[in-house]
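All protein chains but one are shown in place.
Take a look at chain A:
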């Protein structure tokens, strides 16, 4: 697919140069890029799903390497891989119907399943989709009338993508479905703010005091939504040094008529006893329920825990990362230029290495903090509120387990 390579390299370059930052923008652009990769992909005659997944993996690998800190890139790549798998299974299921399942599908069905010849393709597809997911609370409720034998049979269809049949129409259908599903994904990313803020009134009550740190668009929309529903509440905004995005948020909140107080980050402990709830945004939510968030967040979480104030994280589902954090303070962090903290000119004589050996002055400017799961009370995503211990389950719904490491396989299997 040489035609998409320029697009890919352009985006890789943007990521590398840190021209695109912020989970939302990154997630959206990644999804759009992958959609065009899929639409440009030339479908072969066999193994289309695997080949397509491989192409996505190849692109995904480059994108992830370009900025490993932006976890949203990897999330979207994995979501797309998952979509391909799902669509492949459902299209295979449709194919089965076309070929009239009863006649020559011995390889598909165990002898024990022969008593279900009138299986409708739609049901089969639905079960195939479910088969990819481990059983969960929601699917359990949906799937009451399904017997175990059927789901077992459906799961076996997932492996049979080498079927002969009218491939061209099927492949076109697969591609079309995948593109449509990625379109849905983009819609989901776009509408996550609305989905989350719909839940605002359930959480923010009359005359409450909310504390937040820095500026998160999700938090802003969340508070806006509560305000629109005629809730009256007050907001403390910690300014979020050294980037001071809190100032921007305060301005935006005041424009909407929210009673706002700006405090320094270091005043959080002093104010927390007056606060009813802490609502913050996140950069990423890890599989263990830990949160990667703007620097200073860990301190806020600790303060909240100390005073038993609920610590609520609002984040779209594209921020859900299926990886477990290892040494996140260092490896999932990014140190920015010290010029945010202090003026180079004023301190240039402290860093003069001609008069002293090595520089005595070091300035560290990390972007992110890691908040361990035990400090988080609740996650609010576009699918509702969840506790940190439930995160792994949510992740299992969005991602397939074998995609956790995005690496192009040497031979398409």
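As a convention for this text, a contact is a pair of C-beta atoms (placed from the backbone, for glycine too) under 8 Å apart; a residue touches a chain by one contact, two chains touch by 3 or more; residues count from 1.
Here is the rule we go by: contacts and distances are computed from a predicted model.
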item: Complex member absent from the view - protein name from UniProt, among "Translation initiation factor eIF2B subunit epsilon", "TRAF-type zinc finger protein", "Autophagy protein 5" or "Pescadillo homolog"; value: "Translation initiation factor eIF2B subunit epsilon"
item: From A:191, A:259, A:273 or A:348, residue that would touch the chain that is not displayed; value: A:348
item: Touch residues of chain A, complete complex, unshown partner; value: 5-10, 13, 16-19, 65, 68, 330-331, 335-340, 343-346, 348-349, 351-359, 362-363, 365
